[in-house]
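Missing here is one protein chain; the remaining ones are kept as they sit in the complex.
Order of writing sets the labels: A, B and C. Residues in every chain begin at 1.
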Amino acid sequence: MLLSSLVINGLFTGLIYGLIAVGLTVIFGVMRIINMSHGDIVMLGMYSAWILFEKFGVSPYVSMFLTAPLFFLLGSLIYEILDPIPLKRREMSSLIITLGISFVLATSAMLIFTADYRTVTLPYSQRVIDILGTRLGYPALISSAISLVLMCLFRLFLSRTHIGRAIRATAIDRTSAALLGVNVKRISQATFGAGVVLAGLAGGVLAPIYYVYPFVGSNFIIKAFAVVVLGGMESVTGAIAGGLILGVAEALGGAFLEHSLKDIIVFVLFLGVLFFRPTGLFGGRERNR
Amino acid sequence: MNLMIIENVSKKFGGIAALKNLDLAVEKGRILGVIGPNGAGKTTLINVITGYEKVDAGKINYDGKDISKLPPHVRARHGIVRTFQIPRCFAGLTVLENIMIPVLLRHSRGEAERRARSIAERMLLGDDLHKQAETLPVGGLKLLELARAYAASPRILLLDEPMGGLSQDRMEPIIRLIREMREDGLTIILVEHVMKAVVALADILAVLNFGERLAHGRPCDVMKLKAVRDAYLGEGHA
Amino acid sequence: MDYISPTSIDARLAEEVALSRNVIALIIPFIILFPVTASAQETFRIGAPLPMTGAGAAFGEKFKKAYTMAIDEINAKGGVNGRKLQLVIDDTQAQPPLAVTSVKKLVTSDNVVALIGGWASGVALAVAPLAQELRTPYLLDHPALDDITRQGNDCVFRLQPTTGMYSAALEDFLINVVYERQKKPIKAAYLYVDNAFGQGVAKYGIMPFFKEHSDRFVLGVCEAYSEKALDYKPLLLKVKNASPDVIIFTSYLTDGILLGKQAKEVGLTAKLVSGTGAGHSMQDIYEKSGGAVEGYFSSGPWHGDVTSPAWKKWRGDWEAKYGYPPGEHEIEGYVAIQVLARALESVKSRDVVRQREELRVGLKRTTMVTIFGPVKFENFDGYTNQNRAYNLTALGQWIGGKLYQVWPKRVAERDPKY
Partner (left out) sequence: MKRSSHRDLVALLLCLGVLSLLPAVIDTRRMPYLFDVLFSVNVAVLLASSWNILGGFAGQVSFGHAGFAGIGAYAVALLPHHLQWSPWLSLPFAGIAAMIAAILVGGIAFRLRGPYFALSTLALAEVARLVVEGWRSFTEGTQGVVIQQKPLYLFEADGALFYITSLWLAGIALLAVITIGQSKSRYFLHAVGESEEAASALGVDAWRCKMSALLPSAFLAGMAGGILALHTGFLDPESAFSISRSVEPIILTVVGGIGTALGPVVGAVILVPACEFLRSRFPTGHLLLYGVLLVVFMRFMHGGILGMVRRKRL
């Protein structure tokens, strides 16, 4: 009874971890850029959900899609900064640049919204549904469901659409993709935009179940890295699986260990997976340098 | 006398056999050419011999000892040196420094630089000594790959498509260099796609298909076999 | 060796040496000129190392508001001894190593006469010995860990009760009301945030209580939890499984909000649920948890007689200025400045080093009554300069969106709903 509740809970939380991580995965997969500002973009997503809810009463589950174009724009702009840097240098330079952007975003949010903690309390926030004997709040349920749907749609987008295939081709081999007529710069920019949109959507999904303040991004970033690596850095399916594993591990760890130590389970599991699969669960073999 | 004997070696990747009960031997001072269609297990063969992949079964005898448990760098120090199909130069170092790397393991820096220079001259890289390695054209990179391997004082050299992706006139010097190395007494396993080069160089030719040895013998004999023509030369040579 | 290849590593190193020498030579004058020494000052400067960025920024902002309001009021009346007060804030990001540098800057470069604040216990633990070394009075208004005033530092003063005192009113209530009503051993669960504050309340307050009264109370689940988790449901499910009669939380704000919401979600209830001040006494917890903490108790430092006219007036002033009702942080900060201002009255010299000593003596002598109670710094039970006069905690309860004081009886605004 307790066990099943824990696992179900873990799976639902895991879906949200997955969504937080997918954006990071796709940007890394295509450009080998570790986007250090990812957590702060999630934070922006949460703030935009909050402000639209406070001012206009729009539910975060709706507003997250309305603001998506803005996030795409933001992502494209960030990419514009990174694009002129020669590929060989990009790995390290982009680390520092996105870190700088992270500072800028967090501090700007503080100057605009103050450092106060904000939450979005939906009218049905206290309604509860029973799934196999496990009580789940409506917001948690809806957030997890939307996360799952979004991830599946994104997965389909990558495999079924023309742009998606171009993105994957670029991820596998930039040079060959260019030779095949893919506009690599465009695709990279679109990918960065998509990654940022996914982070913004994750913010929308988180807003009703978490709290937001300007530096909240750092709460997610390590977990998001863990999910991305567990799944294999480049694979969307991997990110989903990594998220679910993390969610369940955390739930069980939190119940059977002391809660404050639950992350030990997470990281030991993480290192264990890497020990046996040095490129993550769904990662391919390493690409030659 | 056989310098290297591969006995009954098998290697699987996720259920698919890359090498199946393979037997091969190379005589000292000879060139063994290995050909086969894509996915025949040629690169896996090199990986297995040099220690980049562990064998699932079988033995690799080198100079009378089983080496199949040793890590790559130890095998390299015993004289089993390979090149890579896609050249992996050490970017950020000059051509000379690239060649110095293996020499430095055994010699002081002054001596290493002297030796590296003479190897570079010999390998036709004398004009590019102080260029950054990553700025070389493909042909130069292939030469550098060869030069670096040669600098590691090999007893047996495993070349993974040293002529892949090169134009006709760029192949000639490489063929000449390999032949010179053989004349110096080096044993060579040459994995190559370019038929002409293999036939010109190899003393013995082995044909792999689906990880199995399809044929083995003098190049001119092997090339006549129907099975070989069907499996490998089918489209290209018909 | 007669030749060095021009791009070899050594040559590059030589070039690096040359280039970095130039760069560093260019920078060094800037570093040396870096700290600006303040000119002779006509004001009393008060230095506040606060978290203005990072996870604690919300609290840094609260104290900044409180200090500013008190200082503005005092300056409007002409300041102290004809001198105005001036606040100098330095951002510590709640990181002790940064706080140490901040304090050195405030004391030696900004020439502050006193230090105030710090917010986090860890910061205060690092700042206190430094303030002592620099002979600068340091008035703590929030960091609650007991150890800070137990190191015999005569320059370190603390206005508010320590962590060990937070739960006193709750303990009293548990024995006199809860146990009396049930008359048989009571099952309890205790969850506390894993940081210096939580550990302090657990170590000096709750745990000793349950140990002492183990005949009447059985402490089942008792765990530290991590502050920034997304999902507390596994933990709460574990508590629910043990079905305790009494649940006690020691929480900050954000974790308190999530615990409240998620306890509702998993259907965790008990006869009595109580926090121990901090997060659970803040108005935010009610609103931001969507009222999930309705009925929760909270045992924390007593912040004055909220029914008194003085308190009500102050509350009105605050709301008029900042647009929200004040909580424990706001009142602590505000009163701390008032206490400093009172002590500064005895400062006559013009030399800042002597001013600090006079202020220290002044603080030691201060006896005053503020809107939240009497203030007097005393040495007792191993504490130094700890305000004991209002060594008192009160139990509040969230009823209809307001935290009413319900226990002890003599300060209660209304009866507890229990």
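By our rule, a contact is a pair of C-beta atoms (placed from the backbone, for glycine too) under 8 Å apart; a residue touches a chain by one contact, two chains touch by 3 or more.
Quantities reported herein were computed from a predicted structural model and do not represent experimental measurements.
In the full assembly, the chain not pictured is in contact with A, B, C, by the touch criterion defined above.
Summary of contacts with the chain left out: across C:Thr43, C:Thr68, C:Gln199 or C:Gln283, the touching residue is C:Gln199.
Only one of A:Leu6, A:Leu19, A:Ile34 or A:Leu252 touches the absent chain when the whole complex is considered: A:Ile34. Interface residues of chain C facing the missing partner chain: 1, 4, 7, 9-10, 12-17, 19-20, 23-24, 27-28, 30-32, 34-35, 50, 52-53, 89-91, 95-98, 100-102, 104-105, 107-109, 121-122, 125-126, 129-130, 134, 145, 147, 151, 194-196, 198-200, 203, 224.
Where chain B meets the missing chain, the touching residues are 50, 52, 71-74, 76-77, 81-84, 88-93, 97, 100-102, 104-105, 109-110, 132, 135, 148-149, 151-152. Annotation for chain A: contacts to the undisplayed chain at residues 28, 32, 34, 81, 84-86, 89-90, 92-93, 95-97, 99-104, 106-108, 110-111, 218, 221-222, 225-226, 228-229, 233, 258, 260-261, 263-264, 267-268, 270-271, 274-275, 278-280, 286, 289.
FYI, only the chains that are shown with their structure count from here on.
Compared with chain A, the chain whose C-alpha mean position is the greatest distance off is B. Each chain gets one centre point, the mean of its Cα atoms, and the points for chain A and chain C are 34 Å apart. Our note on geometry: chain B versus chain C, Cα centroid distance of 69 Å, whole angstroms.
Mean C-alpha positions place chain A and chain B at a centre distance of 45 Å.
Annotation for chain C: no residues touch two or more other chains.
Within the complex formed with chain C, the chain A residues making contact are 2, 5-6, 9-10, 13, 16-17, 106-107, 110, 114-119, 121, 125-126, 128, 135-137, 140, 209-211, 213-215, 218-219, 247, 250-255, 258-260, 262-263. Considering their complex, residues 53-55, 57-58, 60-61, 191, 194, 223-226, 228-235, 237-238, 241, 253-254, 257-258, 261-262, 264-267, 284, 287-290, 292 of chain C touch chain A.
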